[in-house]
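Missing here is one protein chain; the remaining ones are kept as they sit in the complex.
And now, subunit A:
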Amino acid sequence: MPDGRERKVAELSQASILYDLPGPRAKRRNAILGVVSTAGIIALLAFIGYKFADTGQFEARKWEQFQYASVQRELLGGLWATLKAAGIAAVLALLFGAVFASARLSDKWILRTPATFVVELFRAIPLLILIFFGYYVPLQYGWSIDKLWALVIGLMLYNGSVLAEIFRAGINAVPYGQTEGAYAIGMRKNQVLRLILLPQAVRSMLPAIVSQLVVLLKDTALGFIITYPELLFVGKQIGGRLPFGLPYVPTYLIVAAIYIAICGALSALAWWLQKRMGRTPRTAAKVLPAQDAGEDAARMI
């Protein structure tokens, strides 16, 4: 974390791209704009709050089932199913990524070409369609496949391909002089990769990997569509209970809060890693950014 002064400087330099430091008149104008926009934002929130109250979203009836241990267990069960899918898919995607990245980095075209094809293909197919391959195809032939595995396979193929690109970019980000130096002191190819390139590359790509795992965790929500009983699916069931007045709004607010808390914590970890790597590099490679635009981390380089 930068100290207060650093942050101040960063803020100033960021602000001054578009406008000068405000003088007395601009300060007054900004203050007026600030008051007006604050009022606007408050009015917007108040309108949403009014709409909620007007349609009875704050009624005790709609919230009381969250006090029941059974409903809490249900939510926890959904969260567990989400985390289980994300955990298995993350491990498999990292493996998939490592294998295909090393194939793409290989000197032999026979490995490089098919790996490039696979990685580019899976990144271009919508993730839901990949999940459907694992869901509808076995369903039609009457093979029993757990919905968990349909979801996990889709997540592995897509995120594994993105991770392969991140790994490749990470290795390529280590300056070539490092490789040359290693060869010059007599290391073999395997040693160069293991002792010189990987330790530096891992440090430079850690933030990007963590934020891709956040994307993976978010994408487990697609399990809802193939009725895998993850958090969102459980939320739909809890929200659809008539005796509690169909509490969809409260339920989805709670589910959203859970997702935001978990993904937010992981995103914060990615940013922290990026800051830390930037400050004490310990790697000759440029730190790959925790992706912040688009889902396509590999395009960030």
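What we mean here is this: a contact is a pair of C-beta atoms (placed from the backbone, for glycine too) under 8 Å apart; a residue touches a chain by one contact, two chains touch by 3 or more; residues count from 1.
Methods note: contacts and distances are computed from a predicted model.
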Choosing from "RsbT antagonist protein RsbS", "Amino acid ABC transporter permease", "2Fe-2S iron-sulfur cluster-binding protein" or "[NiFe] hydrogenase diaphorase moiety small subunit", the absent chain's UniProt record names it "Amino acid ABC transporter permease"
Missing-chain contact among A:Ala89, A:Leu232 or A:Met277 belongs to A:Leu232
Filtering A:Leu92, A:Leu111 or A:Leu139 for touch with the omitted chain leaves A:Leu139
Filtering A:Thr38, A:Gln72 or A:Thr113 for touch with the omitted chain leaves A:Thr38
Of the candidates A:Leu105, A:Ile125, A:Val202 or A:Leu269, the residue in contact with the absent chain is A:Ile125
Omitted-chain footprint on subunit A covers residues 13-20, 22, 26, 30, 33-34, 37-38, 41, 51-52, 54-55, 57, 124-129, 132-133, 136-137, 139-140, 214, 218-222, 224-225, 232, 235-236, 239-240, 246, 248-249, 251-252, 255-256, 259-260, 263-264, 267, 292-296, 299-300
